[in-house]
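Inspection log for the structure reproduced underneath, given as structure tokens.
Excerpt of the complex: some chains, original placement.
For reference, chains read A, B and C in written order, and residue numbers begin at 1 within each chain.
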Amino acid sequence: MRFAITVHGGPYTSQSSHSALNFAKAVLHEGHDLYRVFFYHDGVYNGSEIMAPPQDEIDLYGEWRQLALDHELDLVVCIASALRRGVINPTEAERYEKSAANLGKPFTISGLGQLIDAALSADRLVTFRV
Amino acid sequence: MILHTVNKPPSHAALSDCLAVMASDDLMLLIEDGVYCLHEVSGDSRVHVLTPDLEARGLWDRLPAELTAVDYAGFVGLCTRVDKIKTWA
Amino acid sequence: MQSRAPHGSLFGQEGLDAILMGSAFATCAVLMHGDGVYQLIRDQRSSGTSTRDYSVSYGALGDYGVETVFCVQEDLTERRLVVDDLVIPVTVIDRAAVASLLNDYNTILDF
């Protein structure tokens, strides 16, 4: 079966990122497809590669990154949510004349259409809310 | 047929909002802080509880007999049994 | 399905963005549930809070092909609201009718 996941909560601040990550691992472990993980609202902060959590806590960005590399996942942060919250890639940093970019690979920035596409293309959409 | 997830304790409206619109053959899964609702839904066999969230909150030995504990694989399994998922927060 | 009050958080505003996008690709309806009905109150003037008044954008839903905006009678009554207080025409249903409404659509987007 084909799943899609939406994450609304910021990393560490809310458990929704942890839950979504554990759910994503279970989807893959159970042999299902994971069509896309769409990060919306504060969920876009998950894509920041400059988080430095304490050593004895989970590295959420690193976990998403490794899971995506192992399973060729599509991790998308919503562009409107991300711009206003300061999660940007080098292209957007240049366009908006910002001093730095912080979106880490393999996260990509795209529009809300990717959420609608995920909702229509997947058999099940599961949202992790704040 | 819908799987309803609840992630807030009884002090929030999420549980009562969910119960008010749940059909008799729907399923419920308590996740995150929603597992604190376990006493409020004791006796309702539609209700499942996410084990890792129950353990994290020190409630493992309080699960009412009528409720079903599931792990993340079981959460995925519940999703496959229903047509769609509705989240209450 | 919108469930949060406006201004206090961004969920309503970002939820409406998703509804407008969704209506371009599929048949959509909106249910303003619980505190979500607060988003539709008329005459919101947010210059003093520095937040955005996006309630007027609900008026554009029709142009985007969104068929119906539903509200629950009990939610309105508990909040001392009547349909004339709202910025757009809505279809009022009883709480008991929400279950079958949820069954009528393939996917539910929650905000």
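Points to keep in mind about this one:
In this text, a residue touches a chain if its C-beta (ideal position, glycine included) is under 8 Å from a C-beta of that chain, and two chains touch if they have at least 3 such contacts.
Predicted model, so just to flag it, every value in this text is computed and none were measured.
Formula of protein chain copies in the complete complex, based on this structure file: A x2, B x2, C x2.
Convention: only the chains that are shown with their structure count from here on.
Remark: among chain pairs B-C and A-C, A-C carries the greater number of C-beta contacts. Subunit A and subunit B, compared by their mean Cα positions, are separated by 25 Å. Inter-chain spacing, taken between the CA centroids of subunit A and subunit C, is 26 Å. In subunit A, the positions touching at least two other chains are 125, 127, 129. Under the contact definition stated at the top, the residues of subunit C that touch 2 or more other chains are 107, 110. The touching residues of subunit B, when paired with subunit A in their complex, are 7, 31-33, 52, 71-73, 75-77, 79-80, 84-85, 87, 89.
Considering their complex, residues 2, 13, 17, 20-23, 26, 83-87, 89 of subunit B touch subunit C. The part of subunit A that touches subunit C in the complex is made up of residues 8, 40-41, 80-81, 111-113, 115-117, 119-120, 125, 127, 129.
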